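Below is one structure. I have some questions about it.
For this view, one protein chain was removed and the others were kept in their places.
In order of appearance the chains are A and B, and numbering begins at 1 in each one.
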Amino acid sequence: MAHEVETRKKTQAEFEYAKRKREEEMRGQVATFALMIFLTLVAFTAVAADFSAYYVVPTILLLAAVQVGLQLYYFMHAKEKGHGTPIFFFYGGLLIAFTILITFVTIIWI
Amino acid sequence: MSSTAQAQKKGFGATLWDYLTTVDHKKIAILYLVSGGFFFVVGGIEAMLIRIQLAVPANDFVSAGVYNQIMTMHGTTMIFLAAMPLLFAFMNAVVPLQIGARDVAFPFLNSLGFWLFFFGGVFLNLSWFLGGAPDAGWTSYASLAIASGGHGVDFYALGLQISGAGTLIAGINFLVTIINMRAPGMTYMRMPMFTWTTFIASALILFAFPPLTVGLFFLILDRMFFANFFAVEMGGNTIIWEHLFWIFGHPEVYILVLPAFGIFSEIFAIFSRKRLFGYSALVFATILIGFYGFMVWAHHMFTTGLGATANAIFAVATMAIAVPTGVKIFNWLLTIWGGNISFSTPMLYALGFIPSFVAGGVTGVMQAVAPLDYQLHDSYFIVAHFHYVIVGGVVLALLGGLHLYWPKMFGTMLSEKLGKITFALFFFGFHATFFIQHFLGLLGMPRRVYTFVGDQGWDLYNLISSVGAAFMALGVITLVINIIMTSVKNERVGNDPWEDGRTLEWAIPSPPPFYNFKQTPLVRGLDTYWIEKMEGNPEGMTYAEPIGDIHMPNNSIIPFIMSAGLFVAAFGALYFIDGDKAWPLPVLALGLLITLGSMAARSLKDDLGYHIHKEDLLKEGGQPGGH
Partner (left out) sequence: MDINKQYSAQTWPDHPETATLEGKNKFVGFWLFLGGETVLFATLFATYLALKDKGPSGMEITASQLFELPLVFIMTMLLLTSSLTSVYAMFHMRSYNFRAMQAWMAVTVLLGAAFLGFEIYEFNHYVHEFGFTYGHSAFSSAFYTLVGTHGLHVAIGLGWFILLMIRNAKRGLNLYNASKFYTISLYWHFIDVVWVFIFTVVYLMGVVG
């Protein structure tokens, strides 16, 4: 029945290929990590350097958004296939999250 | 049939144990139906008390304080403990069958969701016996809820927190079931409407319940653990509660009404003996309503003082929802149009639903006009409006769905004669109760008042409203009599008792065997079973696989224990703030320990389920389609 899983032995060539793919991906993820550390450093430096809040706040928010994208697509594998539906729902959650945030900084008697 | 035969042979203790541990979606459906039905009766009794109190001016049947408790509990019970679980009953009973699945994606979590709801509901209602029920309205606005004395509001916050967790779990479960468990050939655009509406409603649950969870946590933390979210003198802000509650509360209306739409869609198609008109438009409208449902919550807060810009945006968005809803209404009308209509009990509910719900929708659009809402707000006009939506939409669907799916769930047919009497009494009573309340509102009667002074032109209307409520009660009593008589008579029915079933659930025995489908069906189009019937297939199904072993999940008592742990912990949390007792903190810890311990037990013990072997399936005999 559908619950039984067919397992198949890969040929040596297939195995080597899959292994190379995984290692490539891993190298990409390490590069992603380096980029994330860099973005974090930029954000902290921007704040520590005491620039005007007008520039700093949008910049660090943007950096955070980029970092989240990196986490999602590289660390959480959202770019692999089979992620369409889950990611669609995740973005649905983000849209509602965004609406709530906008509301709470605008129309709450502050 | 073999499962019922076994059930009759089993003793009471064994049957009880079976239901406490079951992970079968069909049995969980029955659990939801029974407990939701119980809470529906409780909420109904509260409604009758309200109408008795308001039948005549200056009545002293109940005191003002007790009235506040009854009114709060009526709303809370009906929404959270009656309407939602009753819809879950039908979703559980029908959706896996409609998509050709053997069970839901997470049978264990399905059981956990039910028991969380159940213990939350019991906890909430225990407030009646432990110092008084919540009395700040079902919306429990923070400025009032924080000031409410006693433990009533604490029961509200903790009880809803527990049952809300159950709802969230159930929502995720249905989503994954529909995404992953559809039979071969069952594309999204071949899913029956009830499955579609369940899908969208579950998505709304997923995103609407977290804000409620947070709001309730704030309330719990403020009242019991020294936080200051709503304490204005400490910098808090009570508008936060209003937003959180309505960010949840408006989608909640669609969580209730979309599955109701789904049930009616099934009824219209079956009893018009015609495929749904504009199926894809109906699907699209459902998705659109789901999306808009999140963008309009502030129409409940027009008078809060959000400012003209915000009011305008939310007013326009609210009016926009009427468009997809209107699309649906026309689709249903055109489904009936030219159909070979059979006026069965479910069809009567569906036909009664259209004008009732349209009335509720129209008054909704009236309130979307923000300036007019300043006049209507907090008057009986609002009470009339939302009862037209909830009773005229959801409760009629529940009653119609009960008659429609009763044979599939229990294998017997409710009496059509008594069913029609139920409908007549309930439908007449409903309009008599609530139509007149529009005028009471326009005449200035505020909602939530425990009594009123006579000779303001309200006396007769209130009396009419109360008499109408009595008719609704008579309708429900007739229904109960019907259920008892049908169960005693116990005349078994076949696969397709309405003879015009269109979807897969009607292709298998009533009630279905515990594994649902001996062979997974192959879906060849919308209205699968209808297609097979029209092509003269005596089996009613084309199969996607030969008969083989079936994998089934094991029963488990852990969901019950896990939920019971939270129930215990809630008592500790509730009495913690009193500070005069030594036991609350240990009880809180003990309860959480029970829950965490059973979670650990669950993950440490492998639960791989078992197999029904091919030989046993063949031995059970008969053709899959035969009875």
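Definition applied: a residue touches a chain if its C-beta (ideal position, glycine included) is under 8 Å from a C-beta of that chain, and two chains touch if they have at least 3 such contacts.
Predicted, not measured: the structure shown is a model, and the values here were computed from it.
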Selected residue (touches chain absent from view) among B:Leu20, B:Ile179 or B:Ala320: B:Ile179
Touching residues (missing chain, whole complex) on chain A: 2-5, 7-10, 15, 18-19, 22, 25-26, 29-30, 33, 36-37, 40, 43-44, 47-48, 53, 56-57, 60-61, 63-64, 67-68, 71-72, 75-76, 80, 82-83, 85-87, 89-90, 92-94, 96-98, 100-101, 103-105, 108, 110
Contact set of chain B toward the excluded chain (per top definition): 105-106, 168, 172-173, 175-176, 179-181, 206-207, 209-211, 213-215, 217-218, 221-222, 225-229, 231, 233-237, 240, 244, 247, 600, 603-604, 606, 608
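Just so it is clear, only the chains that are shown with their structure count from here on.
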Cα-centroid distance, chain A relative to chain B, in whole angstrom: 36
Chain A-touching residues of chain B, taken from the complex the two chains share: 175, 179, 203, 206-207, 211, 237, 239-240, 243, 247, 294-295, 298, 305-307, 310, 520, 545, 548-551
Chain A - residues contacting chain B, complex: 1-3, 85, 89, 92-93, 96, 99-100, 103-104, 106-110
